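Got a structure for you, questions after.
Complex shown without one protein chain; remaining protein chains in place.
And now, chain A:
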Amino acid sequence: MPEPGYLSMRSSGSFASQIINQGTIVNIGILLKEGPYNHQASDTAYKFAEAAIAKGHKVDAVFLYNDGVTNVNKLMDPPQDDRHIADRWSKLSKQHGVEVLACIAASKRRGINDDILIEGGEITGLGTLTDIAIRNDRLVTFGD
């Protein structure tokens, strides 16, 4: 098992390879703290998850906190030539069994509830994030 530890809250092309080119299967939790479109964090977290899965690693869950909870609002309707960030998370959940979880306290503040939640998404408590932090080799945070 790799040494646990702090990686980075920011990310770049080389960052993904820092964690996933280690020759062992790594269990990864992701914490995403920014909303879609306004900030790159959501895109980078998604690309990171994709790259990790492609390398054979296990992405256990994406936990959404702060404005990150708005990533799972199915009402978003971007122009057709743009990426649909909510659908993308839904697809990741369905195709790869990644849990996509929004913090309930943060969701309530921002009007996110089960009625507008993407398929595959779930609203849950911070205790779940604690479990994710405990059970994975790495918890990687994306956000400011």
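We take it that contacts are C-beta pairs under 8 Å (C-beta built on N, C-alpha and C of every residue); 3 or more make two chains touch, one makes a residue touch a chain; residues count from 1.
Rule of thumb we're sticking to: contacts and distances are computed from a predicted model.
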From "Inner membrane amino-acid ABC transporter permease protein YecS", "Stage V sporulation protein AC", "F0F1 ATP synthase subunit A" or "Sulfurtransferase complex subunit TusC", the hidden chain's UniProt protein name: "Sulfurtransferase complex subunit TusC"
Sites on chain A contacted by the missing partner chain, in the whole complex: 4-6, 9, 31, 33, 65-66, 105-106, 125-127, 129-130, 133-134, 139, 141, 143-144
